[in-house]
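Inspection log for the structure reproduced underneath, given as structure tokens.
Of the protein chains in this complex, all but one are displayed in their positions.
Let's look at chain A:
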Amino acid sequence: MKKQSRIILLFLVPFLIVIFLFSIFIYFTVSDYSEDYLFKLLEARANKVAKERFEGQKNLIDTEDPDKLPHERDFFIPINNKKSFFEESKEVGIHERFFTDVIKRGEAQFVTKDYLYKGIKYKTNKGDYIVITVAENYFEINQAENLIKTLLFAIAAAFLLLLYIALYFSKNIFKPISAITEKVKEISSENLHLRLNEDNANEELYELSSTFNDMLDRIETSFETQNNFISNASHELRTPLTAIIGETDVVLSKPRQTNEYIESLKIILQEAEKLDNKTKALLFLAQTGFNGKTQKFEKIRIDQLLWDVKENLDILNSKNRIHLDMELLPENPLKLKVSGNTQLLHLAFSNIISNGCKYSNYDHVTVSIGASDDNVYIVIKDKGIGIPENEIKYIYDPFFRASNTKNYEGYGIGLPLTRNIIRMHNGKLLVTSIENQGTTVQITLPSIKSVN
């Protein structure tokens, strides 16, 4: 209600001010115009009356003249080098200065509340005269009141009309908004599947609610991802733990030989190492996922980094067949420089390339490098098992593993981690794949602008 009355006020006040100013303007324009008009009439009258009087076309002035203005009175005052017009001024009823003004400028006018005075200097062969015509201030007396009344009535009518419109608007404008507010209030983490109604009657509100819905979509997905992540992570961490606990339980159930102990301790160690690897990977994922920590960035030559990665992977597994394709290597090595963190990028490329090796059963993996003026492109192509088409959208979910990877070891952390790293470097990661034919990963990193 408070909001509504504020809207009404906001609506009314400026309109009223405008209308009020308008009325004042109209009043003064009309009054000015009619006064002007009356003075012109008076001047004409004065000339006519003087002509009649002094040139003797008519003898009797007092007889009814059809042109006579309402309440008209005429005065003829000779100017015989008189110093003072005291008496005349008393007779006519105006200030003395009026007479001197007429003599000086040839004419003068004066307004009182009820009368308009117009004086002109008239030359006859008998000498100069001041002719003063006085008439009723017709506008002030007859029309002003009427005009004010009309204007006030108009203001009042406009006010009422505006009030009605403002009420109507404030009610109807806020109706859908309050509906949206109500609906949004209903949505909480419990019922994220709820959505706002998107009726496209109102363009802006439609946009608003569809934006809300988009946001809800994103929130829902991230909620789900998080839920999945937690359940997956705990499951992943529990598997080795269960193995350790089971193994220890079995061993402790009765006294055993030394080599049996050694055997089971080995198994325990193996499982603990797995656990360690998983937690490490998780830690890395968490670290790269947040932007809070700033990593040290330096200038890196991508080809050098890739050679390092290849060397490293070759040492780790001699079955790897990684082929670095330098066919499109730019002639200008400066174009291969990117700003980044060596360890992180190393990790990212190792991940992608070793994945390629692993899932293609150590077939050829081609790594091509190229550079445009703004970006460095790294394309990694394998001929492995690929990713099923309907699962490709989940590949960045932590712990997600495609349905065809049952025979391969892995935790499903590598790709999300790589994506995080590439993102930190403002790069792009694009994965295209055909099941059983191979996967192509295209990584784009912005290069350092060569200073000219």
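By definition in this document, contacts are C-beta pairs under 8 Å (C-beta built on N, C-alpha and C of every residue); 3 or more make two chains touch, one makes a residue touch a chain; residues count from 1.
Keep in mind that, in the parts below, contacts and distances are computed from a predicted model.
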{"item": "Undepicted complex member, UniProt protein name, chosen from \"Multiple sugar transport system permease protein\", \"Pyruvate dehydrogenase (Acetyl-transferring)\", \"Universal stress protein family protein\" or \"ABC transporter ATP-binding protein\"", "value": "\"Universal stress protein family protein\""}
{"item": "Contact residue for the chain not shown (choose from A:N142, A:S372, A:S403 or A:N426)", "value": "A:S372"}
{"item": "Contact footprint on chain A, counting only the chain that is left out", "value": "325, 327-332, 335, 366, 368, 370-375, 377, 379, 381, 430, 432-434, 437-438, 440, 442"}
